[in-house]
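All protein chains but one are shown in place.
Note that the chains take the letters A, B and C in the order they are written out, and that residue 1 is the start of every chain.
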Amino acid sequence: MKKFDPHALRREFPIFNRKIFGKPLTYLDSAASAQKPRILLESLKSFFENHYANIHRGVYLLSFEATEMYEAARNKVAQYLGTQNPKEIVFVRGATEGINLVATCFGKTFVHEGDEILISHLEHHSNIVPWQMMVEERGAHLKVIPINQNGDLDLEAYQKLLTKKTRMVAVTHVSNALGTVNPIRTLSDLAHKRGAKILVDGAQALAHAPTNVCELDCDFYVFSGHKLYGPNGIGAVYGKKELWEKLPPYQGGGDMIESVTFEKTTYAHVPQKFEAGTPNIAGAIGLGAVIDFLKTLDWESIKIHEKNMVDLILKGLAEFPQVKLIGMPTQRMGVVSFVIDAIHPHDIGTILDREGIAIRAGHHCAQPLMDFFKIPATVRASVGIYTTPEDIQTFIVGIKKVLEVFKL
Amino acid sequence: MKKFDPHALRREFPIFNRKIFGKPLTYLDSAASAQKPRILLESLKSFFENHYANIHRGVYLLSFEATEMYEAARNKVAQYLGTQNPKEIVFVRGATEGINLVATCFGKTFVHEGDEILISHLEHHSNIVPWQMMVEERGAHLKVIPINQNGDLDLEAYQKLLTKKTRMVAVTHVSNALGTVNPIRTLSDLAHKRGAKILVDGAQALAHAPTNVCELDCDFYVFSGHKLYGPNGIGAVYGKKELWEKLPPYQGGGDMIESVTFEKTTYAHVPQKFEAGTPNIAGAIGLGAVIDFLKTLDWESIKIHEKNMVDLILKGLAEFPQVKLIGMPTQRMGVVSFVIDAIHPHDIGTILDREGIAIRAGHHCAQPLMDFFKIPATVRASVGIYTTPEDIQTFIVGIKKVLEVFKL
Amino acid sequence: MSDLEDLYQELILDHSRHPRNFGHIEKPTCEAQGYNPLCGDKINLSIKIQDGVINDVKFEGSGCAISTAAASMLTEEMKGKKINEVDPIFQAFHSLVTGSDKKTDIDLGKLASMEGVKEFPMRVKCATLSWHTLKAALEKKEEIVSTE
Partner (left out) sequence: MSDLEDLYQELILDHSRHPRNFGHIEKPTCEAQGYNPLCGDKINLSIKIQDGVINDVKFEGSGCAISTAAASMLTEEMKGKKINEVDPIFQAFHSLVTGSDKKTDIDLGKLASMEGVKEFPMRVKCATLSWHTLKAALEKKEEIVSTE
């Protein structure tokens, strides 16, 4: 384990050589997607130039190597999530597909008319719409755990909403819009006590700290590779084996079958059953390489460092009376959202962009949350393992510039 | 347009420097997945190191660039498929997901109890299982267009099977197991006359010749990037705009919505409606770069060359009385399947592998087709734009070696 | 002047803060909704037409400074214009904000102050949202106009 040094780590990310309007890149949009370490491209290069072939069923060396590399990636994901059984890991395109897969397949087996699915008011559209679609098809109902003005879940209300009809609780680990960290273990214990299952949307959490699905005791955990410094088009769903085995397949095609006749098709075992067609082989392998890289990092120091960066943002913004923070969660990770009275987030984004600063302005795919705070959009700054104090300083100077341009 | 020279072209594919058991790589498994030109890695490198960000809704330069690159890739795919309207192109993981998407969404809108879906006996599992799953859910029926011993579709039977109940004809453009080229335009004219729609599985076709969906007059056309010398985890579905607009969304999540409340969600326009969540941005851009590369090639010469390679294989195999060809389609592209009495394809694969020759041995995800020929598996040799006469020679010598090892 | 000061010049800031003709016309001849998913801007444009002339036009909605100012200026400039003048003016305006070279002798009035947008290709959609909405209203399109 190397001593953590954000400036040294940053050099592993080639994009920071890029100039934006002649200025260095200040990237504060890791929550939308993280930048890529050098190792990712190296692993793709090595795979494409030395080992590329389709996997499974290949009887020649390249295909054998590709298969081993793909399955090794599954292993790495399993270990990174804290499970010993790689068969509990299903590769998908990303968190969105993962949630759709679970909603659809879990729904078919376990959700009947009148049943309830519980989500929270903090959720990303990806953890709302798939459940809406499923409950509508199955005559079930969607219930919403309320939040308070800080952006924390209302745990008392949660307990009341959990009933015998609740089949699934689907909550985010960390809110992408506010940074709220949810008390997952508490939520899953309560859900299980009521006989409900729990899916955790880990899209925003995993990049800030390794997690352990066994300690969380969740039934499903989903994430996207591209937010974990990995490639696009790959992500994974962890699911408890007993549960996976009860679910029908999601998509049909090659590799997910055991045998096909026109009359009857039997399906392969988990996880192949849920991976129809040629998967994103290079994507999985690239994700595995990035996980190897992440495992060499000193996460205790990174957690402290990222918290410091978030605190610096909060402190810097506090200097401007015009700035209003949105959400003050008890536990926060990676993200700060705010608005400036009389300046639309989009205009703030444009002005910061000319300073080389990348932030996100918008509803962050969390419109119900925006509605809760009665705003159409926020400005969101989010940090990553490569964020430096200089980034935050540039950002705060940028905000000053925004106020100047708008003569506020 | 450069004069076509397979040896020069081959140098664009770095994997051919790889040695397999000390021998040069003889890659005859392009039908499973094609090798990657240098340009693919260059485009990924350039994207990740200079322009990487999440797309859509980003107000800063990197995100703007990434969005433009992603949408430019959609344009390239549209043009390569012969449509002027990029909104008719939906990015998916690959052919399998594409067919699942169409089967599910088309089914929900257009398929009712007692309706019929027509597939052929030539299909890959990917063009069988999604339809099986859909018809079962909707109380509809799957009908199968028979083939003859050559592996050609029985067109008379097709016309009889087309009835007023037929909602969709789903056929492969080129058979991955036999190489049969289907007369798509004839099939679609007949389907349309009966009021049915037609989906064409282009997974095997596009790598051997550019196609034009307007000339084929198909309603949907699907393909996988990885078989088109492009990256994994990306493919596309072309669909006629009027049809796309009638289909409900497939997966729910970010980017596919217009607005979300807990009560009601309205969906975005086509194609965003069908691309929930962060797509495989780098994959699409890489595919676009590969398509640019493919467009510089002299396809008339390539078609002749690939045909010559296939003919060389057929001629070489004809020397061995022990070899029995499976399928003798009237029109063939890219693929030769055969068996050797008393030697299992898997053993043939292993022996060839030691000579550096990569072929596929198995049912090629076409078990019903194997059942038709009353065999469990075949050996399949398939060619690509980089295949040389030397490859074929090595392969034929390899087959001789197989017979020697088995003392036949 | 810097690009930014050019974009967010006094006149534009003023229109964005104090939009003119903000509201909804009672019993409009036609109206339309516009939506820019990029920044979430929404606009409603209602119009009163008499004898082929735009007698009154108002807008409602929330948006960024550029889209609000553009809508506000649009209402000012379009009032009293003939319907068949709309297209050429929109085209001239579009050329202006995209920085295209097309010469035109159309007088854009205050709209000319939006020239700074041309250095911000990402913001062209903000500047033109109200225009697309106007066109939709005149063509009596039912669906919501989207700039994507």
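By definition in this document, a contact is a pair of C-beta atoms (placed from the backbone, for glycine too) under 8 Å apart; a residue touches a chain by one contact, two chains touch by 3 or more.
Bear in mind the structure is a predicted one, so any value in this text is a computation, not a measurement.
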Touch partners, limited to displayed chains, of the chain removed from view: A, B
Touch with the omitted chain, as defined above, among B:K36, B:K143, B:H363 or B:R380: B:H363
Residue of A:R57, A:H124 or A:R332 touching the missing chain in the full complex: A:R57
Contacting the left-out chain in the complete assembly, out of B:L9, B:L161, B:A377 or B:I399: B:A377
Contacts of chain B with the absent chain, listed as residue ranges: 342-347, 350-351, 354, 361-363, 376-377, 405-407
Where the missing chain touches chain A, by residue: 56-57, 59, 61, 64, 258, 268-269, 272
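FYI, only the chains that are shown with their structure count from here on.
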Chain B and chain C: spacing of chain centres that average the CA atoms, whole Å: 46
Centre distance in Å when chain A and chain B are each reduced to the mean of their C-alpha atoms: 31
Separation of mean Cα positions, chain C and chain A [Å, integer]: 38
Touching two or more other chains - residues of chain A: 346, 350, 361-362
Overlap residues in chain C, where contacts from two or more other chains coincide: 38-39, 122
